[in-house]
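Every protein chain except one is present and positioned as in the full complex.
Chains: A and B, in written order; residue numbering restarts at 1 for each.
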Amino acid sequence: MNQPTGLSPNVLTVEDLRVYYVLDLFGVRREVRAVDGIDMTVRRDEIYGLAGESSSGKTSLIKSLVGAIRPPMRVMSGSVRFQFGGREIDVYKEPEAMRPARWRHLSTILQGSMNVLNPVRRVKHSFTDFAGRHMGLDRAAFRRRVEAHLDRLHLPPSVLDAFPHQLSGGMRQRVCIALATVCEPEFIIADEPTTALDVLVQRDVLALLKEVQTRLGSSVVFVTHDLSVHAAISDRLGIIYAGRLIEEGTTAALFAQPQHPYTAHLIGSLPRMGDTRPRSSLVGKPPNLAAPPPGCRFHPRCPIAIDRCTRDVPPLQTSATGGRVACFRAGEVAAP
Amino acid sequence: MFRILRDLLRSNREFLAGAVMVSAVLLLVALSFVSPYDLMATYTVPPDLPPSGEFWFGTTSRGQDVFWQITAALRNTLAFGVVVAGASRVIALVVGLVSGYAGGRIDQAIMALNDTLASLPNIPILLLVYFVMRDEMNWWLLALAASLLGWTYDSRLIRSVALTLKTREFTRHATFSGMRMPQILLREHLPYVMPIVFYTTMNNLIWAIGLEVTLSVLGFTDINRPSVGGMIYWANASSAMVAGVWWWIAFPMLCVAILFLGLFLLAMSVNEYIDPRSRLRRLRTQ
Partner (left out) sequence: MSGFLVYVARRFVQFVLVAFTGVTLAFLIVHLSPVNPVDQTVSLMTTFGATDPASVAMLRSALSELYGVNGSLAHQYIAFWSRVATGDFGPSLSAFPTPVLTVILRAIPWTIGLLTLSTLFAWTFGNVLGALAGYYRDSRLLKLAGIVVTAVQPMPTYICGLTLIILFGYTWPIFPISGGTQMNLSPGLTWSFVGSVVTHGALPALTLVLVSLGAWFNSMRSLVSNVVTEDHVVYAELAGVPSRTIFASYVARNAMLPQITGLALSLGHVFSGAVIVEFLFAYPGMGQLLIAGINAGDYSLVLGVTTISIIAVGFATFLIDIAYPLIDPRVKLG
């Protein structure tokens, strides 16, 4: 797979992105700060994992990456820029430029593959609709190309003539992976692609995804709350809490030496063979994104919070392990 | 509850319009109690007079003041609609709740009966009732017949709510805590069912009034009792259009239009308000 030499090694650059839900009903105005100032980059040929609990803002972040923002969601400030084929596209400054890039350079794999394919049409039509216009081949050649692609993913060509409800959950998700990769895009976003599957199927799907990514050399943003999946597949890992990135680093470093107390807690809660220690859960509830706590958003639940944490927002800085962390007392948590 | 009404009146234009229209009609109905004429009598005023300062809506060929006739007509028509809507509501609630809670074969049997009744054409059957009863026909009989036909659509809705409520967590909690079935039904489930009942009541009211107007216009109810459809019937029978007595037809029709539009707007806006999905849709388009 040829890698065009672009201007920067980053395929995706996100700068100070703020995305809020602005609600104004019956005279009451409310702003839910789903994404509140996120800076991140994703390099070529890497799998970047995003982890966080539900309503941490990861889904809103994903939506803002692909430009699927609809009212009442609004991009308040910041930018999202992609590097495709040597050309930079700013998602929100040049929305028309995104249209031809969709699926050819940027594709998505969504959660809940149950309804993701059109239930009243056969699978082959989804392929035609999504990928046909990029390939520019006649019907027979296109079909052959798709079948060859399916074959590489260990899927039989009969899948194309089936209706989505006739396939099993695992099959459907594999078809979705095939659909998302048939144009050989440079960037793939996967949002909880294995959450609804049982463990064995999950393993197969993850292996498939890794195989495809390696072959194409694409960048993948892989979102899931399940840290054990991240351990298996992500190269780098970013932890999101309350709409902010609080730690980022290589997976190995994060698991071995988490710098942020939240990360430490997440990793510590993973079950390990032979480990029978009792686990303690975090106190408190996830923060209200419409009225988040002042200063560091984690401080109400943090076991090592100090006075400063209630006033000042800790900036995202280089950590002791080479990644980034946003904590005034980074590294002071005991390793699990 | 009043806070909801206030919110709706302030922010929802359709609700406001509907409320205004219905209030206007209700005002007319209230006026009917102070009418200076005996409204069942004819030839109490000079006939065929166009609208003027003395006779606001003109007079009919039968010597009746159109304005005061309309007030009584609206009262009778509305009363019919309310009675039918109320009666069929009760039937729909009973049938729907029983069917939903009983489940299994009883549910299937009741729903089969429901669907069968629902697919029958209403007007021919009501006409048949009228035809057969003819001279014995009166207001109450027609109301009874209409109620017996009007509950089928709503009972299905209520049944589906009952089905979901039966298996919800809080029902099981209530049962475990020792609440008895009637108590559960009344205290826990009724609040869920009420919004649907309200929406279906409005719809049913519109249907019932429409039925009354239609049957009266065809001359198939007690035509001496003033009703909106009846006025149009008499106007047609006296060839009002041809004779140029347009006000006899126009004003009843206008009142009918306002009444229906008002009720419809109310029903739609309340339904939209209650349904959280449509509220979200309103948000999205802001």
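Throughout what follows, a contact is a pair of C-beta atoms (placed from the backbone, for glycine too) under 8 Å apart; a residue touches a chain by one contact, two chains touch by 3 or more.
Quick caveat, the model's predicted, so the values are computed rather than measured.
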Of B:V20, B:A41, B:V94 or B:A112, the one touching the omitted chain in the full complex: B:A112
Which of B:Y101, B:Y130 or B:W151 contacts the chain that the document leaves out: B:Y130
Hidden partner chain, residues of subunit A it touches: 66, 68, 98-103, 107-108, 110, 112, 114-121, 125, 129-130, 163, 165
Subunit B, residues in touch with the chain not shown (by the definition above): 112, 116-125, 127-136, 206, 210, 213-214, 217-218, 220, 229, 232, 241, 249, 253, 256-257, 260-261, 263-264, 268, 277-278, 281, 285
